[in-house]
Structure formats: C-alpha cells, structure tokens
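Rather than the whole complex, this shows some of its chains in their spots.
The first chain written gets the first letter, and so on, giving A, B and C; residue counts start at 1 in each chain.
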Amino acid sequence: MLILVNLKTYPCDPVAVAEAVRDVDEETDARVAVAPQAAHIERVAATGVETWAQHVDPIDYGSNTGHTLAESVAEAGAVGTLINHSEQRLKLADIDGSVRAAERAGLETIVCANNPAQIGASAALGPDAVAVEPPELIGTGTPVSQADPDVVEDAVDAASRVDDDVSVLCGAGISTGDDVVSAGDLGAEGVLLASGVAKADDPKAALEDLVDPL
Amino acid sequence: MLILVNLKTYPCDPVAVAEAVRDVDEETDARVAVAPQAAHIERVAATGVETWAQHVDPIDYGSNTGHTLAESVAEAGAVGTLINHSEQRLKLADIDGSVRAAERAGLETIVCANNPAQIGASAALGPDAVAVEPPELIGTGTPVSQADPDVVEDAVDAASRVDDDVSVLCGAGISTGDDVVSAGDLGAEGVLLASGVAKADDPKAALEDLVDPL
Amino acid sequence: MLILVNLKTYPCDPVAVAEAVRDVDEETDARVAVAPQAAHIERVAATGVETWAQHVDPIDYGSNTGHTLAESVAEAGAVGTLINHSEQRLKLADIDGSVRAAERAGLETIVCANNPAQIGASAALGPDAVAVEPPELIGTGTPVSQADPDVVEDAVDAASRVDDDVSVLCGAGISTGDDVVSAGDLGAEGVLLASGVAKADDPKAALEDLVDPL
C-alpha cells in the first residue's frame, strides 16, 4: 500500500512533515511518501524520505521559463510525480507529454482523474498508476471508499480493462486507518492524503493512526 | 466512409461549400458532411447538408458567457461535433465533459488526438469516434496513411482494445481519393479534410475526386 | 446610457428576448442591445435589434478550428463584442489580440475586468469601453453601485488616467432602474445585465422598469 502525503501549498513545515513521513515509513510495511512544492523538494529529499513532485510539465530542456522540468525535480531528489491533480488539470495531450517527460527522467507517475471514464483514459497513456478523486469529495472528510465505493471499484475495472499493469489509488476524504483499509478492500493499491496529515498538530501521530490497521 | 470537411476559420463562403458537400453526398455512397464555424451553422444547415460543429464546451445551460453550448449548436442544425481538435486542445476532464454535453444534446461525437496512446485515452471516454491526426503532418499535403501508416493501424488497435464500438477516423494531409482509400485499407472508417476542399477553387470537383475511388 | 443584455448560455428564447430589447430600445432614449451565443447571432440580428457577440478570439482567417472569428460574428450581424468576460477570462496578450481582431472586423469592444487596477490595464489596450464587474457580486442581486460604489468611481478614475476616450460600464447585480441611475451617477456610461432580463417571465416589462427612471 502506497500512502502519499500531498503538502499542496499548505503553510506547514515541509521538513518536519517529511521527517514524520520518513519515520513512519520505517516503522511500517506500508510505503509512505511525501509530495512537497517544487521549491522544497531538495530539502525534503535530504531528510531521506521518499519524495514526489506535485507536477511536471510536458517539456524537455529548453526555453520554458516558469515551467517544471522533470529532470530538475528528479535531480533535486524526487522519485515520482503526480500529474493532472484536480488542482492542476492538464490537456489530454499534455498529460501524455508529462508522463513521457517523467519516464524520461526516471520518475514514477500517478495520473489523477475524476471518475472511472477518465481513469480508463489516463491508464491508456501508460503511467505507473492512476488515482481517482471524485471532486465533490475532496476536502470533505468523507472518504470515497465510504461515500461512493462503486467509484473505486469502477475505477479499478476501468484501468484493468485498458492496462492491467496500471495500479489504482484513491484519494479524497481519507482521514482514518479504516478508510485506508476500505480503499484496499475495494482494489486500491494506495491512497492520496493531504490535509489530514499535513495540517495535523502531530503529523507523525496522524500517520501512525492511518497505517496502524494495515 | 465518413468524409468530414472542416471549414475552420477559412475565408471561404460556408454556404457555397455546404452546397457542394450536400450535392456530392447525394451522388455517392460515402457520407459527406461539413463543419462550419458556430456563427454559420444555422445557414449551413439550412442547405440540407449534414452539419457538424467544430467544438462544444463542457457546460450546461447557465452562466457561461462566450462558450459554445451543445444544445444551441444542435438546435441551429448540427448533428455532431468535433472535440479536442489539435487547434482547440482541451483538458482531459473537459473532453469528458464535452462528450457528455454532446450526448445530452443528441450530437454525434468525434474526439481528435495526436497519437495512438491518446486515441486509446479518447476511446475510453466513450465517444462515437476518434480521429488521429499526427500534428507534424497537418497541413503538409502528405497523408498520414502514406507518411506513417503505422500510426493509423496503431490507432485502430488502441481504440479497439479499449472499446470496440468506437470508430477511428484519420486526418492530416489527405488530399486525394487514393489517400481516402488507403486510410480505409488501414482500418479507418472516415477522414477529416480541410483546406483541400474548403480552399479549392471548385470545392465540388475537389470532393468528387476524393470520393471517386470509393 | 448603453444597456447590454447578456444572454450567456441561458435556456431563454434568444429571439423573443431580442424582440423585447429592440422594442424597448425604440421606446426610450437609452441604447439597449443584446448579446446572444455565437450560434444565435444571425437570427437575433435579423430582428433588427442591436446585436453583440459575447466573445471573439485573438485570431485571423486561417486554421483555428472551434474558435470565434471576429469577421464571422460581424458578418452574421454583430456590431460589437464583449471580451474577457469573467466567465471567459483571457490572457493579457489575447485580450490585446481580441481587441485588435474586433477592430479589424469593425466591431465595437467592451473589455471586462474585476477591479480598478485591471480596468486601467484594459483601458491601456485601447478598447471602446471597459466594464467593471466585481466577481463577488455577480449573480447576487446586489448592485455594485450600492454594495461598493467606490469600485465604480475608482474604475472610472483608473480608465480616465490611462485613456480618456475609453468609456466605463459596470455590471454585477444590477436589477432595477435605480441601480442603473446610481451607476450613471458614479460615472458609468452603461451597464451589463444578464439574468434580470434574460430569465424574466416578461423580458420587455423587466427592461421597461430598468429604463424608466432614465
């Protein structure tokens, strides 16, 4: 089970959360990782935690002022990247381009999408994983595995019909260890978390609660 | 075989081209249709030609100033719409939304994409058809079926792996009847045309040449 | 005083509203006009009403599938166009391009913006008019001239500092004739309306109420 903590642009201390993620990753069988902002990747990766980028652009070396180059986040220490997060939606051609750019830089890829149809579409682009996050549940505290379990199962079906090698994660509203277990029972091989850990008073305790039932 | 003539924003007389398309459609077994600008749909459809929109937005009735509502183009006389043309690339979530909007309004859908991977992704969204147009061939006069026949076959394979009910068209560089035949031989069920007809001195003659070998 | 009724993508009968607008325009000293969807411009303009487009793209004749060409909406009967409406925000370079395209096609231009700083910026691009619509008031029924009269005065100041020839309109929340009068008192030379007329049971009566105190 991959548990990826997305720090978004929250006002948290990225290094403190990273250290909590690293420590819990060492204590548990789950794979726990953190996705800081691009400007924080280097110092987060220096903690030894598994570090992900939140986004890479569909570009190569060249004249791309203000863009995020896959090679640069990889060199700063990232080992994977989110693509097409609901807060950074991309054109279809650019999701394809970003997956290719990430592969070129040796980054693992998770493409996010809203619903089973878009999950199937994302799987057809050949990323390592896809993550289904129904937009109406993001930030609600109601996990998709409880509010709408069919979405997770339908996403798993949609991805496997297109490409059996693409893992499915789920996000949106996950805040307890039971939510993580439920997601796994529905076929998800990982979860995306954000505020539940990043904004917790004690991120390490919050993560330990999440991985405890695994 | 569907032959769809895209008028883009060319300086042609849309009604004159529409009449040529209508006449050739009546003379031949092929299905020949025309896609004018939104502001021209009503007068083009009034000629009796099969009329398509060039784009619809992923919206419903409401507060969407400046957008193209599927119901409005349908009511003006369109029976189908292109979506995600290379000159109007959309976010993945918006291609999904535009296909849903078109279905709601009773419009047939063709989703355009650059390469077989994106064709598979587009097919996963459940349109009636997908159209592969390698960007490097658009406007070259070299047909994709000749420059890169594998792209057409790979696109047909990618779509059928995802959803057997989705037809595959091809575009980019088609200018002769032989190109249309070649596209059909590679598995395409239609072609997208543009300047070869829309900018021809005699659009009817240009179309007649195209459908002649069918 | 210019009173422009924006039909957005509302489920109204555009011709019926257009006829109401035309009739009230003839009965009053105010200049009353209507902005339908692109696909409706031709039939709306055929009523004899002053017709505006809701948007034009920063393009010329050519390969621009799915875009709105200024010449095409002009030829269909539009005499002016909104640009950068809050529901269709554009890049700065594209607002400039759209104003140039509209001028080329002989269309009058109104560039919309959120606040006095952006109104000054819009005025610097040389449109005929700018329209200030604070986003937090759109659709509230509380007119900007009442909720935040300083915004209107500051917008008038910002525009006149940059270019004295650019008129200022205001929108957002206007629903009564008193609101129109207040807008004029604050320096606005026109107002943008939408649902108050387009969704009224009797659009003509709604408009007559609006122009009555002028």
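By our rule, a residue touches a chain if its C-beta (ideal position, glycine included) is under 8 Å from a C-beta of that chain, and two chains touch if they have at least 3 such contacts.
Keep in mind the model is a prediction, meaning the values are calculated, not measured.
The complete homomeric complex described by this structure file contains 4 copies, of which 3 appear in the displayed model.
Everything that follows uses one rule, which is that only the chains that are shown with their structure count from here on.
The minimum number of touch steps separating chain A from chain C is 2. Interface note: chain A and chain B, two copies of one sequence, contact each other through mostly matching residue numbers (shared numbers exceed half of all numbers used). Note: centroid distance chain A to chain C, computed from Cα atoms, is 43 Å. Centres computed as Cα averages put chain B at a distance of 33 Å from chain C.
Rounded to a whole number, the gap between the C-alpha centres of chain A and chain B is 36 angstrom.
Shared contact sites, meaning residues of chain A that touch two or more other chains, are absent.
Those residues of chain A whose C-beta lies close enough to touch chain B in the complex are 84, 89-96, 113-115, 117-118, 120-126, 158, 161-162. Remark: chain C residues 6, 8-11, 35, 37-43, 54-55, 59-69, 72-73, 75-76, 82, 85-88, 138-139, 194-195 touch chain B in the complex.
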